[in-house]
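Okay, so here's the structure we're looking at.
Excluded from the complex is one protein chain; the other protein chains are retained at their positions.
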Amino acid sequence: MTSTASLTSRLEPVTDVGGKLCAVIDELAGFLAEQAAINDRTGQFARDSVARLTEAGVLAACAPVADGGFGLESLYDLAVVTSRLAQADASVAIAAYMHLALSSYYARTVRCAPAEQRAGLAQRQWLAAIGRREMIVCSAVAEPGVDPSRLNTTARQSDVGWVINGRKALASISPAATHFYTRLKGETDAGAIQGTVMISRDAPGVEVRDNWDGLGLRGSGSGEVIFSGVALPSAALSPRGGWGTRNARGYEGRAATSAPLLAVYLGIAEAAHDMAVASLAGGPNSRTRAASAGVKVLVAEMELRMAAARGTLHTVLADIDAHVSDAAPRSLPAEVGRSLMAGCVAAGMVVERAATEVVDLAMQVCGGRSYVAGHPLGRICRDVRACWFMRPHPLAEEWLDFLADPHPQEPDVS
Amino acid sequence: MTSTASLTSRLEPVTDVGGKLCAVIDELAGFLAEQAAINDRTGQFARDSVARLTEAGVLAACAPVADGGFGLESLYDLAVVTSRLAQADASVAIAAYMHLALSSYYARTVRCAPAEQRAGLAQRQWLAAIGRREMIVCSAVAEPGVDPSRLNTTARQSDVGWVINGRKALASISPAATHFYTRLKGETDAGAIQGTVMISRDAPGVEVRDNWDGLGLRGSGSGEVIFSGVALPSAALSPRGGWGTRNARGYEGRAATSAPLLAVYLGIAEAAHDMAVASLAGGPNSRTRAASAGVKVLVAEMELRMAAARGTLHTVLADIDAHVSDAAPRSLPAEVGRSLMAGCVAAGMVVERAATEVVDLAMQVCGGRSYVAGHPLGRICRDVRACWFMRPHPLAEEWLDFLADPHPQEPDVS
Amino acid sequence: MTSTASLTSRLEPVTDVGGKLCAVIDELAGFLAEQAAINDRTGQFARDSVARLTEAGVLAACAPVADGGFGLESLYDLAVVTSRLAQADASVAIAAYMHLALSSYYARTVRCAPAEQRAGLAQRQWLAAIGRREMIVCSAVAEPGVDPSRLNTTARQSDVGWVINGRKALASISPAATHFYTRLKGETDAGAIQGTVMISRDAPGVEVRDNWDGLGLRGSGSGEVIFSGVALPSAALSPRGGWGTRNARGYEGRAATSAPLLAVYLGIAEAAHDMAVASLAGGPNSRTRAASAGVKVLVAEMELRMAAARGTLHTVLADIDAHVSDAAPRSLPAEVGRSLMAGCVAAGMVVERAATEVVDLAMQVCGGRSYVAGHPLGRICRDVRACWFMRPHPLAEEWLDFLADPHPQEPDVS
Partner (left out) sequence: MTSTASLTSRLEPVTDVGGKLCAVIDELAGFLAEQAAINDRTGQFARDSVARLTEAGVLAACAPVADGGFGLESLYDLAVVTSRLAQADASVAIAAYMHLALSSYYARTVRCAPAEQRAGLAQRQWLAAIGRREMIVCSAVAEPGVDPSRLNTTARQSDVGWVINGRKALASISPAATHFYTRLKGETDAGAIQGTVMISRDAPGVEVRDNWDGLGLRGSGSGEVIFSGVALPSAALSPRGGWGTRNARGYEGRAATSAPLLAVYLGIAEAAHDMAVASLAGGPNSRTRAASAGVKVLVAEMELRMAAARGTLHTVLADIDAHVSDAAPRSLPAEVGRSLMAGCVAAGMVVERAATEVVDLAMQVCGGRSYVAGHPLGRICRDVRACWFMRPHPLAEEWLDFLADPHPQEPDVS
């Protein structure tokens, strides 16, 4: 295991555990790629692929070994695993990642908690269930067009706890999920707060619509989840700051959750790049084409973008990992979190631009055959454009303000 | 009628005839746009749209008024007409354009021929049939990956004429075509030559596969056409230079045929641009979004690309029109043709880059709602990428060599 | 004379007068280019070049023929003239343009005035003096970092007229100017207004510093002009709207004055492009270099940028010319002016990006020899970067807001 990376080949895991997971995924890659084509055509959730990943333990990656998991701690390797999945099927990569990112966060919470508190943590129980392959968790947070600090989903205080109402969207992996991790507005007697809850799919009032019909990532199961009067006990709601505020202490968590997501787009680009290069190796005119200046420049420009994406992502992942892996959530100074988030947003834009451009270049290298329905580059061309909407910064138009202002006037309300 | 153009609004016709055709298309735009969504989903040829265009006389645009046409002579206005069609449905625009470009070429041939020869020209008969709405001609030339000077379709000399065998692809509008204009290898006793023939759909041995299943332009009917032992009389083949040579005199014709095609991509970009700007005019967060630096820069960059595309296309179209409209095909000096073609190739790359970028920017301006199947930008995002494969220069990788070498060593074999 | 343009060669004049002026400049081009090198090295104003242009009547271009001028009316040809100057020496082009743009504005004012008023117009007298080669006018407007509607230069009302105090910068051609056209704050009894005045260099209190020491355009004489208690009669001040307001009616005038300025950057790019292409025609390795994919792509990308710049500028100039040439200043509807200005700003950005990129590409095509002091591309590389600071929109950071907002809330205060 080494901690360096090559600009000219795919990212490699830096831990033994990461290596084992990658080996498992390499075994499944052919099956996943076949399913990708089918699910893209039908628009159905990649149910069989997720089932295989569950069986193979990939979804238990972050659960402790004792519980049946892999004990994956490295965010870097979480990204490498995600990029390998995306090379085969970006839909499955994003679906799996949503569950894995939460798992990883729970594992860090448990790992960094004082020893005497660990056993009592809800996260400890969740990880055990994940390790037993009994739990798949879906991040049911997004409400399109709504600022994450002002969500419309509510938890109203009742005699026996909370009553949840709301409509979540872009809930990837929801058709297979057993649980929903949700952010909402807690309406307490003392005023409104932000909070998070874990909701079981079995709870009365939970409806999974399985209605995702996207331009791309069609197998990701990113449809709506509706909560209609779902009842939870009092202890189920974890407060997450005052209503309408942004917690600067939360940046490290956002960076830790977002950076590995970028590996989805890197993986997509790698798949496109490899198809394009392979297309030059055979066929009637491939030798002539490969020798033409017009194709050479397309290939060389692909290489430059791959290098920039790999180098930038490698660097930011290792940096975030070094700061975050052994730090309890929200324990880092706000300015460290902000700096990590700035790196994450910058890396996100570099990867996003590189990935969309590589896919476009790859289609041109491949030529007209890639413009036929069913060619994998046609799917990839749609999948990769999710990068504009599933981004480190939740409101797409804010990334520029964030990067442009190195010293914002932002109250730390943690 | 003016001959100037604004960088900030769509191109306007420069002749009265062009104005009339645009008015007809504006009437049909709503119907075409509805059909566009349907045909994109089903992957079926835009049969009803083409029927409407036929009825309304749009496909008779280049036929003489006396024959029931509009008498359109301006290549500039042919492009404007095409851009208007593309704003409603790029599939229909490309399908119609293939027929119109040939019509326009026939009209120029007749117009510029000595008066005494005109009546005897085959082109004269074709235009009359087009004017009567009895003829739709499909350009059945392309053989993917094959150099246009070395096509595999053959005309073998027989006792009574020619026997045609071959397989053509990317034959847009073929499901509605009554005739196929084809380039092929004429195998004569004196050796091989290049040639063109017009083949009736009714001829024994013609098969229209209607099997286009593209990533985009799904309603364009760009499938295969097969010729199996199709018999033609001796006079049916027009020679077009020695086998394997490129006729430098042919550049003006190529430029004249290719430049207006670029209006398809301009029209696509205009549609995307307008949807994006409209999306900022309403909705819950539109005011906040429109005021953010992140969205402003997307809009401003769209405007710059629209300006570059419009200005470049306007200029090259007017230039080509001025040189070509009143010149018989292949009558211009080779160096003039090469210069026109260089302008056309450069304009093609400028428009192609602008159009793909505008569509990508438009999706980001619109936000996540544009990433849902059925949103018109999702279709446009796929349609616009045809620009890489349906280009002024037939072999995609040659544009760079062409532009890079201002004084090539190219024999003029005309 | 034709009104079309080729994307692959330099812009040509559309009027006979323009043609004559271009012929005059072509004669002088060798001398101007020699002087360009000298003035760049020493940082001195291009005094001899401006003297030659004066003698040859180029600076009298817009004066009536009866007064000794050329009677140039076309803004398009004003731009072509400017681009030809810039091909030889961008410093002289910008210096001459500042005088010519004002001359052109005066000529339009006279031309469009009711016949009975013409003789009495101050502009009529100025043009006559310009025609006699007795007047060179300098635009002494800019105050760096100051919003043009809130300038610091003042005209205080006195018993006998006005007393002017202020410091102007970027006053190109000032070392040779006989007069200074100035914008300022008029402090009247009724409150502050914006106004313009014409100040003779001979007036007591005028100081021309001749202290321009720019990174580029070193021969342009763009230094400071100081007004210290300069006395003017009451009628000398022309009111230009209320203090701090922006006059939407002024957009057409701004567009008319700014668009031809862009030809400076086009001319620079053309000079760089031509040097680069010429460098491939000789020398020990030129054949090998020209055939390499690495150099081909540089050349092809130059061609694309030249095409975009030429097409966009050609289009916007013809459009502005068509609207403005025969319209009295401030007589067009505000929305027309805004649309023309939007085209001008968009064209400015397209030309600016193209020009800086072409120069950078040209240096790479030329190779290391262009990185030696004294090579003309070294000068051009610095000259072209003036585009960021001498722009259609006076405050550099505003172009984006202007383009991004198609329907601003802007009071028309004309």
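Just so it is clear, A, B and C label the chains in written order, and each chain counts residues from 1 on its own.
Here, a residue touches a chain if its C-beta (ideal position, glycine included) is under 8 Å from a C-beta of that chain, and two chains touch if they have at least 3 such contacts.
Keep in mind it's a predicted model, so treat the numbers as computed, not measured.
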{"item": "For the chain not depicted, the shown chains it touches", "value": "A, B, C"}
{"item": "Among C:G43, C:G229, C:G244 or C:P333, the residue in touch with the chain that has been omitted", "value": "C:G43"}
{"item": "Candidates A:R84, A:R249 or A:H314 - the one touching the absent chain", "value": "A:H314"}
{"item": "Absent-chain contact - pick from B:A293, B:V336 or B:A373", "value": "B:A293"}
{"item": "Which of A:L53, A:M275 or A:V350 contacts the chain that the document leaves out", "value": "A:V350"}
{"item": "Contact partner of the left-out chain, one of C:G191, C:P204, C:P233 or C:G374", "value": "C:G374"}
{"item": "Full-complex contact with the absent chain, from C:R47, C:R118 or C:R382", "value": "C:R382"}
{"item": "Touching residues on subunit A - with respect to the absent chain", "value": "2-9, 277, 290, 295-297, 299-300, 303-304, 306-308, 310-316, 318-319, 321-322, 339, 342-343, 346-347, 349-350, 353, 399-401, 403-406"}
{"item": "Footprint left on subunit B by the chain that the document does not show", "value": "293, 296-297"}
{"item": "Hidden partner chain, residues of subunit C it touches", "value": "43, 144-145, 170, 213-216, 218, 283-285, 289, 292-295, 297, 356, 360, 363-364, 367-375, 378, 381-382, 385-386, 388-389, 396-401, 404"}
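By our rule, only the chains that are shown with their structure count from here on.
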{"item": "From subunit C, the most remote chain by mean C-alpha position", "value": "A"}
{"item": "Where subunit A and subunit B are represented by their mean Cα positions, the distance between them in whole Å", "value": "42"}
{"item": "Rounded Å distance between subunit A and subunit C, as computed from the means of their C-alpha atoms", "value": "52"}
{"item": "Inter-centroid spacing, subunit C versus subunit B (mean Cα positions, whole Å)", "value": "40"}
{"item": "Sequence positions of subunit B contacting 2 or more other chains", "value": "295, 297, 399-401, 404"}
